[in-house]
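Please see the structure below; I have some questions.
All protein chains of the complex are present and in place, except for one that has been dropped.
On to subunit A.
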Amino acid sequence: MSLFDKTADELQRLIKAGELSFADVTQEAFDRIRELDPEVAAFLQLNEEQATARAKELEQTPASERGPLFGMPIGVKDNIVTEGIETTASSRILEGFIPIYDATVVRKLKDAGMVITGKLNMDEFAMGSSNENSYYKKTKNPWNLQTVPGGSSGGSAAAVAAGEVPFALGSDTGGSIRQPAAFCGVVGMKPTYGRVSRFGLIAFASSLDQIGPVTRTVEDNAKLLQVISGHDDMDSTSADVPVPDFAAALTGDIKGLRIGVPKEYLGEGVSEGARQAVLDALRVLEEKGATWEEISMPHSKYALSTYYLLSSSEASSNLARFDGIRYGYRTNQAENLLDFYMNTRAEGFGDEVKRRIMLGTYALSSGYYDAYYKKAQKTRTLIKQDFDQAFEKFDVIIGPTTPTPSFNIGEKIDDPLTMYANDILTIPVNLAGIPAISVPCGFDNGLPLGLQIIGRPFDEETIYRTAHVFEQATDFHKQKPGLWEVAAK
């Protein structure tokens, strides 16, 4: 047993009863990290001294002023800036970079009394689906250390799956929260574009990026989204819409819920295990009063190409700021300023990042702009329309999060197109800007599978309600990787 077998709610009750202190909870996180992280390799930086001091300080706050996640430890993906804690986005080009301010989400975590334990590994600049693109280390999947945790928020998902921390923040541009959540058997939510401020998130593709919560249960997930949501003057794309009480949406009642199941999401490339797990999940939801129908999302197959053109184009522009002058890595090999830029960037970026910068630069260059970039913006419209039409008739859309469970480290790293295909079921959601969750829904050869539940813009409530009903009716979320118990006291 570990303290992190419990939900935040259960931990708060023990704290209130005086059986547990905030210091104990923080201590548990660092004990487990010390025991497990040499193998899992989820953390890049630890914040132990500050976290321990903070946990002690929190005891002074009267119980009446404590929110639901007060005193809970959390890990933060390394592309979210944290004042005074090195933030690299897992890139050499930001080695040694110490941010001078907190991202809005980090400020919100602190305001809610959460304790920041450290920074989590990822694919460099969030480009990747396996965490193998980190300059610093390769995070392992806690369910099988030979396999990848997924990516790009692989550190976030692995840390939560191993019980190193009960909470983590990730970011999702094309599936980077949901895909690793599926691979690691945890709950990951990509909120509606604009729900969460991107201020202080190191930009990959600005029209697609969104920060979101990674947790072991749906209830904890809803509570963490509550903490980080809301309009922010510092992000002109953050939406000025009311933030509902997400936890209150977990009513346990989905009678009359209408589910659309795109046949394209269960088609070619989707493993038998993943297909079967989704069909089983639909049966569970049916028993709880939902109905489902097969539908068609005819433009699904164009999503991957659309995504890589748009995200790489945006990235080529966003990553132009990394020039070695004001912060980060700088080359020693330069005769003049042009050399300085060229060498700093060549030495500072990894191959996948270079590939995407070049693809984006090419797609935006004169003579190709209309054929690639503009064409992709038009197909994005068609993909979004597929969802608009489906949501006229259905409350949620359901399918697998990924076509297959996790794969071996090294298996796909030399073949970009095969690697990109991991995200084929998550990418359409980012293009449409809508919210979606991945919840554990089964196993294939001992590796977790994820169920993806997609909702209308700003209707995370229906997603959470559906995910919660499914979770409570099944026991997938209660299963833990073998190493979980290793670290238990």
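Here is the rule we go by: a residue touches a chain if its C-beta (ideal position, glycine included) is under 8 Å from a C-beta of that chain, and two chains touch if they have at least 3 such contacts; residues count from 1.
What we mean here is this: contacts and distances are computed from a predicted model.
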Omitted chain, identified by the protein name its UniProt record gives, among "Aspartyl/glutamyl-tRNA(Asn/Gln) amidotransferase subunit C", "NADH-quinone oxidoreductase subunit B", "NAD(P) transhydrogenase subunit beta" or "Succinate dehydrogenase/fumarate reductase iron-sulfur subunit"
"Aspartyl/glutamyl-tRNA(Asn/Gln) amidotransferase subunit C"
I'm checking contacts with the chain that's been left out. Which of A:Glu19, A:Glu49, A:Glu335 or A:Glu392 qualifies?
A:Glu335
Candidates A:Val105, A:Ala222, A:Ala281 or A:Ala432 - the one touching the absent chain
A:Ala432
Residue in contact with the excluded chain [from A:Arg66, A:Arg275, A:Lys288 or A:Arg355]:
A:Arg355
Hidden-chain contact residue, picked from the options A:Phe70, A:Tyr193 or A:Trp484
A:Tyr193
If the missing chain were put back, which residues of subunit A would it touch?
96-98, 100, 193-194, 207, 233, 236-237, 239, 299, 301-302, 304-306, 308-309, 316, 320, 323-328, 330, 334-343, 345-346, 349, 354-355, 357-359, 361-362, 365, 372, 374-382, 384, 416-417, 431-433, 457
